[in-house]
Structure formats: structure tokens, C-alpha cells
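One structure is given below, encoded as C-alpha cells.
Shown here: the complex without one of its protein chains, the others still in place.
Labels A, B and C are assigned to the chains in the order they are written; within every chain, residues are numbered from 1.
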Amino acid sequence: MTQQSKIFPSVDAAVADIPDGASIMFGGFGGAGFPNNLIQGLARKGSKNLAVISNNCGTGEGELGILFKNRQIRRVTAAFPGPGATYFQEQFDKNEVELELVPQGILCERMRAHGAGIPAFFSPVGVGTDVAKNKEERVIRGRRCILEQSIGADYAFIKAFRADKLGNLVFRKGARNFNPVMATAAKTTIVEVEEIVEVGALDPEVIVTPFVFVHRMVVAKGLRYV
Amino acid sequence: MTQQSKIFPSVDAAVADIPDGASIMFGGFGGAGFPNNLIQGLARKGSKNLAVISNNCGTGEGELGILFKNRQIRRVTAAFPGPGATYFQEQFDKNEVELELVPQGILCERMRAHGAGIPAFFSPVGVGTDVAKNKEERVIRGRRCILEQSIGADYAFIKAFRADKLGNLVFRKGARNFNPVMATAAKTTIVEVEEIVEVGALDPEVIVTPFVFVHRMVVAKGLRYV
Amino acid sequence: MSKPRLTREQIAARAALELPDGACVNLGWGIPNLTAAYVPKGVTVYFHSENGVLGMGPRAAKGEEDFDLVDAMKVPVTLVPGASFFAQEDAHVMTRGGHLDVCILGGLQVSERGDLANWRVPGARGAGGIGGAMDIAVGARRLIVTMEHTSKDGARKIVKRCDYPLTALECVNTIVTDLAVIDVTSDGLSLREVAPGFTPEEIQSLTEAELHYSGKVPEMFAAKP
Partner (left out) sequence: MSKPRLTREQIAARAALELPDGACVNLGWGIPNLTAAYVPKGVTVYFHSENGVLGMGPRAAKGEEDFDLVDAMKVPVTLVPGASFFAQEDAHVMTRGGHLDVCILGGLQVSERGDLANWRVPGARGAGGIGGAMDIAVGARRLIVTMEHTSKDGARKIVKRCDYPLTALECVNTIVTDLAVIDVTSDGLSLREVAPGFTPEEIQSLTEAELHYSGKVPEMFAAKP
């Protein structure tokens, strides 16, 4: 019973309760590993005023693009919004969306810290740059550092290749990217996955995300925007 | 040529240059994943005045025990010295060896931080306990935390199950434990491994420690102290 | 007080009833480790170990031990379907990050506000050892402490304020002893159950901290020996 309860019958069911104002992380990088079915479901659901965390801000209407087009996003934390993020860029230029630009590795690390119960850390990345603005600076063992805060979210939308019925996940090649770390950093992690196999069918040595980090799953054929 | 140069002909050759006063991390937990052949080699080599980092402090003469018996260790950072660490305990009671006792997860995290270029972090673990002594305390988003420093070493001695000739590593079951994180945190990581296979023989999806973290390898049949 | 108290195994068996179906659970050394044997039928629990295993099954049968697959007490174990291996630092992402549903640790002292001391007896010889206890105590979603209610020499272990070296502050949710089940609440200690044959007043007399209770306090489950 416990084992079945994570599997949702449809993408729409998996995102049916996302409220206005929710914070959501989205996996994906370079066109690979985006939870595009979940994103489309969220577009249909229409939740507004979202605070999102994602490496980039979509490509045309693809990936996060549709959520910007629908004006569902109030604030975004990203490392590289991207030249193809036309809807985001348009709203950014008009001050209609708030952006926190974060170095990509630090974005990963802030999420990992949240998942790992580490509220803050000192890092040399961004010292002396715009990124250091309003951050505490301190020299640690001779190295200038700034204090970075961990970052979590209400939801993580991620894409995995294969899951077992418990929620253990494996990924495929470069589509792994941000997905595993986001799974650790959200209160509710929702996974779209190509295939769900029986418990025990995945080799315990190769599971990348243990099921403890996974709360909802839905099977969906991968959607890609190139 | 580059590919072959990491493979050493013998355990003794792999540890031949460890100087007196070196800092060394040792993998292993619960009898599994200890680099016991390298430890025996270091005992034969006889380097003294070592500062070591290890979850525990040996079991009789096994694991780190032989190095304590030989009085090669000046200082140890550990989470759980262990009731079987007779040589360590004897020297500890006489103030002949220095101990820094660290919560196990924080020990991992401090090593990971070093490997990840994060000089320090705030953690709630140990607040209000002996572990907090002489550490800066700060409330972060409502939670009391203490500042922990990253920790690295000159060498990591680790045990893997299988390597390819480049140094990509896979581990076996619970013998993985501290080994991968230590590989990231030392200037020189030395691996004893049951078997070295051709480059390309390990599935890129299941490699746990990429070769960039591995500097020396030696094939040795696993030694275990139960 | 010569009435029989619960055995260590009975404490473990009672603690096992606190585990919800599907829970991910870490067990400390000693009595907590015994809990694994008493998970009720129909309840599936996934045991986590700090060395990087989620989904440990029962101890390995004689002759079938794999010494690369051990629990945190170094005992060879088995795996249940759905188990996974990972590195020690990731095992502690789970402990410290609040991803485990229930953790059970042993205790030397627990205070009325839920402070735990469990890693060192003051004045004892030797270095002591923290192991994973501090990370676990800080991060557990729900922390249960199992221990004898009083020490071998009769000292009370549930106290107003711990004077043993602390493991973590305000971390304990429930205490299961050989005499009682006690919840730590924002109002102090609430006596939920007493061992068969004991009265709340008897339990209070063996407890330094004040226990809250009213009316008849139910009896603890005591497994058949």
C-alpha cells in the first residue's frame, strides 16, 4: 500500500494541488532532463505567483518558457536564463519578473546544503563581483569568501529515466544534471519517469536517488525541446 | 603513458614516499572498505608523526591498530575511536596521542567541503555540546549553528572494489562508506583495488569516483579484520 | 522496587510499535538495534545505516555473511528489495537533512525539554565516541530514545537537566524505557504508558523530571519473553 501510493495516475493528478505562491525547483540542463510533462501539467493547472529555481528560463515556449508566457512566475533563481528564454527576457526587461542570478555551482551547492541540513556556507565564488552584494564577506584561512544561504523549495519537479515502485531512481547520461540534488532539497519531490519497474529490479549499487527523496511519480514519455 | 602511470607495481612502492608528519585519511567503516594492504605497507615504511583522519582507530592490530601499536600516529581526527581500538585507547589514556572527536556526518561534510572548494559551513550538529567548544556560534534563520572548517589531507588511503586503468572506481556494498569523499579531499589519493580492468570496461553510469580524484593505484587482495 | 521491569528485548519490542508503515528508520547501538527484530507483521520498515545502506534486512544467516554488507554495529546483514547503497556523506544527508522518518537512539540521560546525553559517561576511562549520534539526533523527524529507566546503581536518567556530555539539545520526542513510554511535549514530559504492574506514582518516584499525567495511564505492551 505504502509502495503504491507514490504513483499518480496522470501528470495532471500529480500537480493538481500546487497552490499559487508555491516555490518549485525544476531539473534540466542543455535540453536534457527537463520535467517537461510536469511543466505542461503545471501550465494547464495555472498556479500563479510562483517562485521558481532552475538553471535556465526556458527556450521559446519549451521547458520553463510556457510558464513565463502564461505569467505564472513571479520570481526566478537561475544561473543562466539563456538567450532562448524569450518570454522571460521580455518580462525581465519590463521589470515584470524578479531574477536572482546565482553561479551555477553555488546554486547546486545551496540546494545540496538545504537537503543536507547545512543552513549556510562560506565560498570564494563570486567574491568581488555583483554576486557578493549584500553578502557577508570573511577571510577564511587566507581566502576571501562570502556567506551563501541554503535554498529549499516546496516542490521539486524532476525527470528521471527509470524508477522502481518505491521511488528509487536512475537517470540517463547528461539528463541526470540538477535532478538528484533538487530531489533532496524540496518538501515534495515529483518525478516524471519513462518507466516504473518492480521493486528489486534496480541494482542497489547503481541507484542514484534513493526512494527516501521521492514523494510522487508519474510515467510520461519524455518530451524534448531542441 | 598517462594512463599507465597511476598503477604502482606494489603496495610498498605506492607508499614509499610518505614522509614523517604527513596527514592521511583512511577509508573504512564497520570492518568493510579499509585499505588494509596500504596500512600494512605504511607500517612497514614506518613514517612517523602522522596526523590521521579516520572514522575509528583500529581493532586490535587490525585496520589502523598497527599504526598506533608502532607509535606512528601523533594526532587523530575520528568520530568513533571504538572499543576495540586498544592501542589507541592505551595511548589516549596516557596523553600520548591527540584526539579530535567529530560527529560522523560532520566529518564527512568537512571532507566533502574541502574537496568541493567550500572553506567552512554552519551546521546545527553539536550545538550546546562539547563539540561546540571554541567554535563560533550563530543563529541562522532561527536555528542555532556552529561554524565548521573544511578538512583536507596530504594523502587519502582508500579501498575500492574495481578500477579501470585510468582510475575510475566502483565500490562494493557497504564498503563504499568514507572512501569516495576522502578521494576528493586529499592532494594524493592512493587506492588499493581488487582488480584493474581496461579503460571502457566500466559503465559510465555506475562509476562512483571519476578518475580525476585518483592518483595512485595498486592491486591487492582485500584484507579484512573481523 | 523488586517488581519485574521490561527486558531490553521488551523495550525494543515496544519501541517497534512506534514505527509507521513505510517508514525509513535508523537504529543506534544497543537496545535500538534490537528493535529491527520486532517490527509488527504487516508493517514494512526500511532500515538505514550510516555507512550507506537504505533497506537493510535481517541479520545474515551463519555461513551466508557478506562482510562488505554490515550494519553500523559491524553485524553482517541482508537487503530487502528496493535497497540501495550510497556513500557515507550521502547517508548523513539523510540523517541531518531530516529525510528519515524515525530514528531510535540509546540514552544515558534525557532532560525534561528533550535534551539527550548518550555518548560518554563523565569520568569513564577512554575517549568515548560520538559516531553518527549527533547528526541523527539533530536531523531525525522523530527521535525515540530507548533505555533503562534508571542506571545500574539506581540513578535516575530522566532528569530536569542533563549533567552528562550532551548529544543534542531539544531533540527527543519519545522515551521508551523498561518502565514507561513518555512523550516530550512543549509543556514538559507526558506519561503515556506505564509498565504492567506499575503505577504512575511509582514511575514518577524513579524520574527526576516532573511527569504529567491524569486519570488512568494505560499499560505498556510487554512482549512475551
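Throughout what follows, a residue touches a chain if its C-beta (ideal position, glycine included) is under 8 Å from a C-beta of that chain, and two chains touch if they have at least 3 such contacts.
This structure is a prediction, so every number in the text was calculated from the model and none was measured.
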item: Visible chains that the absent chain touches, using the contact criterion stated earlier; value: A, B
item: Candidates A:Lys6, A:Lys69, A:Arg176 or A:His215 - the one touching the absent chain; value: A:Arg176
item: Of A:Pro81, A:Pro119, A:Gly152 or A:Pro204, the one touching the omitted chain in the full complex; value: A:Pro81
item: Residue in contact with the excluded chain [from B:Leu99, B:Ile207 or B:Leu223]; value: B:Ile207
item: From A:Ile7, A:Leu99, A:Ile140 or A:Val197, residue that would touch the chain that is not displayed; value: A:Leu99
item: Chain B residues touching the omitted chain (full complex); value: 1-3, 112, 114-118, 164, 166, 168, 184, 199-200, 202, 204-205, 207, 210-213
item: Residues of chain A in contact with the chain not shown; value: 29-33, 55-56, 78-83, 88-89, 92-93, 99, 101-106, 108-109, 111-112, 123-131, 144, 171-181, 208, 224, 226
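Just so we're on the same page, only the chains that are shown with their structure count from here on.
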item: Chain pair with the most C-beta contacts; value: B-C
item: Chain at maximum distance from chain C, centres defined as averaged CA atoms; value: A
item: Chain centre separation (chain A, chain B; CA means) in Å; value: 33
item: Chain centre separation in whole Å, for chain C relative to chain B (CA means); value: 29
item: Two or more partner chains touched - positions in chain B; value: 109, 123-125, 171-173
item: Junction residues of chain C, two or more chains touched; value: 85-86, 92, 96, 135, 138
